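Removed: one protein chain of the complex. Kept in place: all other protein chains.
Now for chain A:
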Amino acid sequence: MQTRKKYLFLTFLASWLLLFFFGGDQLRRFAFFSGRKAAARRSWPRWTDRSLLKSFADPEELQRDGDPSLPSPRERRAARLSFQRSSGCRMETCFDFSRCERNGFKVFTYPQERGQPVSETYGKILSSIERSRYHTPRPEEACLFILGIDTLDRDHLSGHYVRNVDEKIRGFPLWNGGRNHLIFNLYSGTWPGYTGELGFDVGQAMLAKASFDTQSFRPGFDVSIPLFPKEHPQRGGDRGWLYRDSVPPKKKYLLVFKGKRYLTGIGSGTRNALHHIHNGKDIISLTTCKHGKDWEKHKDTRCDKDNVDYERFDYQELLHNSTFCIVPRGRRLGSFRFLEALQAACIPVLLSDGWELPFAEAIDWGKAAVVASERLLLQIPSAVRCIHPERVLAFQQHTQFLWDAYFSSVDKIVHTTLEIIRDRLAPHRSRSRFLWNALPGGLLVLPDFSTHPGDFPFYYLQQGYSPSKKFTAFIRAVSQAGSLSQPILRLIQAVSGSQFCAQIVVLWSCETPPPPRGKWPQSSVPVTIVPGTRKLSDRFFPFGAIQTDAVLSLDEDSSLSTSEVDFAFSVWRSFPERIVGFSTQSHFWDPEQGRWGYTSKWTNELSIVLTTTAFYHRYYHSLFTELLPAGLRELVDGLAACEDILMNVLVAAVTKLPPIKVTQRKQHKEGVAQQADPSAPAGAEGTDGSPRFSRRQDCLDQLADWFGYMPLVSSQLRLDPVLFKDQVSILRKKYPSLEK
């Protein structure tokens, strides 16, 4: 017995000692490997006297930095302006801000020289500027100047190369050392170095250049633009290729490249190595040496085998079926591949060291592309494999947003360039990086309207704001009689009955002056009268009197009941970026005539909501008046029938969503349509023969032409209140009068 206990005790003791000395230590080293390393590493010593160390600068020194004997700031700025250094230009030294103060940001394009035709691409750029809302035909009011000489291709081996640019420029009286000029360029330098030089002295002009390298880029002054092909559409532009998300966002191939391999010269280092990562399964990286005139002279041992592989895959097929696409530098830093990959939702993996990415001043490329290092090519397969599927999906979606917002047409590229420059003129009134990088994109967000995301209809969900709880009823009065008509009185009554109505604004577009205050009906909400011209586009002017986010747009002869207003407003609060209304029409493609058709017949689809009774966001007034060029508004005024179509087209172009129809009281359906179309001779339908109908038809056509595509989106949806027409007691329904 005793021996047994003794053994037991000894075993305990032994196991304890063993555990203490070896076991635990071994085990712990195994389980907490890193933890142990951390403990053992030599970290920065905790000095015993560290509390006695002196500060790097005493408070006096920090606060009294500088001495007043320094040159005065004004002199310093003046000296800076006279300091001519084209390599070191910044906005504050090379740009004359005072030119932009008088007339705002206006852009003047030099007339094209006779006998010197510009290339197709430069022609597109010039016409994009002329289509922009900033264009001015008068040089004296311009803030920015664009040359009429084609400077896109500065490779003197190319056919489009324009000679003697220096001489020509010096002949321009407006040139002024290049100050306030913007020069577009796509191709610079020539074989073999392809340096960034343009072959003429740009002076103090800004450069909007493709393939910009970070070293010659003058930050905050130049703009890097993408390289785009000459077939790039002027306006509109094709959609991205990601029609629906697939989860997980995997495609057939992980990573692809198909393109030229340079045997010699600049850029060959990168392109020569690309075949190393080809594995024939999910990574396809194909190169060919077969390009140029004398490729066989330089050809190496790989060439023949490469050329065979190269023919086995189709570039378009690869582009459509790959998650990531390698976008390596060519001879120059940028390549066409970049925009192609972006459109195809194939996440670009950039191998172009030192490339100042297009519009990087505004766009956060980290969300849409993988910026890899040419030197670390072999790490790319493992790096992209490690990216989590949810990030891949986010990347794909962001490529589509960027493509559609800034790159899909020459118009967008040029307008983005102009907006970036405009943002620099007043830093306090410019778009934040957030606004540039969130739907619907910086071009559609006017900083003059507001710089706060909560004031726009687009960011409510994302930012956790909600639209205001009240609306403004905006009535356009046109009646010829000097007094108030019956319908308008009824309308004011009905609208002011709504608990959500904050104010009523009447746009008085009549020849006679508005009746005196006393003649207006008593209502519980304030009524403001703003005088208007007789132009139709006036109804979408951003009147300061409109103070709420929501606008209920009305004609004086619209008839509405309070519960219709209440219900429609509650629907709008859920869809603040759309037009919410009652009467609808729709568009369709007419294959026989080869044009867009328009119908106001009762169909199962809708794409236009009449703005004679509709809710929408106040911001659309600003977009309508400021974003659209004056020419388009004149067109609308001239046709005198389609300002509401333009508004619908605009909102659809911005949101890419259809408007929303809400239910209305049955008995006055005919009535509303009739009153909405007072000039239509026979009923509401506006039969094919009527002049108003054909004007609207023309208008739709011209708008589709101006936008470059048909922005309108069709919908088959109508929203009703819950319990609408249900077999329950009317007392349980929230909007009983809708069914009367």
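By our rule, a contact is a pair of C-beta atoms (placed from the backbone, for glycine too) under 8 Å apart; a residue touches a chain by one contact, two chains touch by 3 or more; residues count from 1.
Definition applied: contacts and distances are computed from a predicted model.
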Discussion item. When one chain of this assembly is omitted, its UniProt record names it as which of these: "Proteasome subunit beta", "Ubiquinone biosynthesis monooxygenase COQ6, mitochondrial", "EXT2 protein" or "Carboxypeptidase E"?
Written reply: "EXT2 protein"
Worksheet entry | Which residue of A:60, A:294 or A:511 touches the chain not shown here | A:60
Practice prompt. Decide which residue listed in A:156, A:170, A:433 or A:534 touches the omitted chain of the complex.
Written response: A:433
Worksheet entry | Touching residue (missing chain; options A:174, A:254 or A:371) | A:371
Worksheet item: In the complete complex, which positions of chain A touch the hidden chain?
Response: 1, 5, 8-9, 11-13, 15-16, 18-20, 23-25, 27-28, 31-32, 35-36, 38-39, 41-50, 53-57, 59-68, 70, 72-74, 77, 88, 90, 92, 97, 214-215, 217, 219-220, 353-354, 364, 366-367, 370-376, 379, 382-384, 386-387, 427-434, 437, 450-452, 454-455
